[in-house]
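A single protein chain has been omitted; all remaining protein chains appear in their positions.
This part shows chain A:
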Amino acid sequence: MAMEMTNAPKYPEVWQPAAAEEAWLLKRKWGEAACYVSGGTLLRTQWENGVKPPPLHIISLESVHELQGVQLTEGHVSVGAAVTLNECRSNGALQRYGGLLIEAIEQIAAPSIRYLATIGGNISSLVGDSIPALMAMDAKLLIVRGPARHTVPIRDWVQGAEGAREPDDIIGRVLIPASASASPLTEHDIHAQHDEWFQFYEKVGRREAFTPSLVTIAGVGRLSEDGVMQEIRLSAGGGAALPDRLPEAEKALSGSRLSEAMLSLIHQTINSQYRAAEDLFAGSEYRKEASANLITSRLWKLMKS
């Protein structure tokens, strides 16, 4: 039926730049009225839930060359921000060096969503389940800010360290160290291969799959032959809290040997240090306790193995 919808709501305008700088300039131009979109999976729920109004201008990052593909470069696996979670999962370089990330991705949302959702969008959400894994892996982000490019540790970016994150920034790529620390060894392999690196990731939600995270933890570290912990990186997230590293627990562990007394101390440290989220589904006390429990139980298993 032909009719005029003069007052009816407008659909947003969609821009599909091919260059990152072009995208950035568009965002500069339209400011608050514009928004970058990658897979759109998170934005869609935010619009529907009234968390954010739909913007007047959608800047799609889908066709931006710089954000595509996964490359194994010297020392890094470089993952384009526009790569979907499904693509990450089946990528050979990531399977080799991104074990924790893949483990994290397997527990994000459901297959249909992972088909659209991107790694860049997951990180930009600031609460994505990939973040604790990437923090433990010591990943860095390549940030597009106009003509400039710079790399920042993912922790600085998420936590909003001085100058690290600006509103119009585009995450260009995710850089994962292609070193022994990131190779996909499980605890069980440690003995077999006489390799000292260990890593773990765990997400707890309100059901077994397709669930928002209550608590997500990750850890990477090295255990020297005489049982001393080194280069340890621990992280925690879950709910609306920004994921973070747990530096005090890391400090207490590094250079020391695992013992039950040490684990008690670590448990206590995490419990008092971690600033957990609080919502209708879990209190912050629950989240702290569960994070401390999960990390110390993983270390205990390491100690026993």
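In this section, a contact is a pair of C-beta atoms (placed from the backbone, for glycine too) under 8 Å apart; a residue touches a chain by one contact, two chains touch by 3 or more; residues count from 1.
Heads up, the rule we're going with is that contacts and distances are computed from a predicted model.
**Q** Of the candidate names "Transport permease protein", "SoxAX cytochrome complex subunit A", "Xanthine dehydrogenase subunit D" or "Glutamyl-tRNA(Gln) amidotransferase subunit A", which one corresponds to the UniProt protein name of the undepicted chain?
**A** "Xanthine dehydrogenase subunit D"
**Q** Which is it among A:86, A:211 or A:273 that touches the chain not included here?
**A** A:211
**Q** In the complete complex, which positions of chain A touch the hidden chain?
**A** Here the touching residues of chain A are 1, 3-9, 45, 48-49, 204, 206-212, 215, 260, 263-264, 267, 280-283, 285-286, 289-290, 292-294, 296-297, 300-301, 304.
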